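So that we are looking at the same thing, I have put the structure below in structure tokens.
Then we have subunit A:
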Amino acid sequence: MTALFFRDLKLSIRAGGGALIGVLFFLTIVAVIPFGVGPDLKLLSRIGPAIVWIGALLAALLGLDRLFQAERDDGSLDLMLMQETPLVLTVLVKCFAHWTATSLPLVIASPLLGLFMNMDETAIGATILTLLVGSPAITFIGAVGAAVAVALPRGGLLVSILVLPLTIPVLIFGVSATYAAVEDAAPFLPPFLILIALTLFFAVIGPAAAALALRNTAD
Partner candidate 1 sequence: MSETSLAISKFSDLANPTRFLALAARAIPWLTGITALCFIVGLYLSFATEGDYQQGETVRIMYVHVPSAWLSMMCYTIMSLSAIGTLVWRHPLADVSAKAAAPLGAAFTLLALVTGSLWGKPMWGTWWVWDARLTSVFVLFLMYLGLIALGRAIDDPSKAARVSAVLILVGFVNIPIIKFSVEWWNTLHQSASVLRLDGPAIDPEFLRPLFVMAIAFTLLFFTLHIMAMRNEIWRRRIAAQRRLAARMASRED
Partner candidate 2 sequence: MTHAFYVYASYGFAALVTIAVTAWTWADGRARRRELAALEAAGIRRRSARPKDSVGDGE
């Protein structure tokens, strides 16, 4: 299983440039956005956390849709399906590898991005914490979509309908927990705990559903 983890990591580093690329990508989005919204520093720092979260969502989704499709196309998926090790475990490891390669670097780089968005220390800290806790959920949800895409060759539409709406709650609680940390009025813990619960929930449901979908692939 560690072999699978490192293979996937190696693949995404070799193919995409890995961590550096993820951070760069994120930086670019963050650089684009203030340009649209205008150089209003107060506004920027207010929408900062939301932008960082949206960037994380997009970065996680890019490439996630081919998580299993690439394996199917070259036949590796067949061999993985045949193994005695539970398929759920394989899916989980693949999810972790994807998260490590694309989302973790973003979490690490987010303080820098926070500075660019003119956010204060509390906001930056809260963003890191919520991203760290919440971003795996996006990967787990995406894995279900990726598995469905393999099972139904023509199911592209279905995948987007499936995956994007499901990520909305994660995004909402992630962002609102961050804001709760900044503003004194709202309590931080409730949305944060919900975020943790969401991640744990999807960590169980996601790989299980993905494994189920993979087992039922058309051929």
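If you want to know what made the cut, all candidates are chains of the complex that A comes from, given by their letters.
Everything that follows uses one rule, which is that contacts are C-beta pairs under 8 Å (C-beta built on N, C-alpha and C of every residue); 3 or more make two chains touch, one makes a residue touch a chain; residues count from 1.
Everything quoted here is computed from the prediction, not taken from an experiment.
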| item | value |
| --- | --- |
| Which of 1 or 2 touches subunit A - same complex, any copy | 1 |
| Partner candidate 1, residues of subunit A touching it in the complex | 14-17, 20-21, 24, 27-28, 31, 34-35, 39, 41, 44, 115-116, 118 |
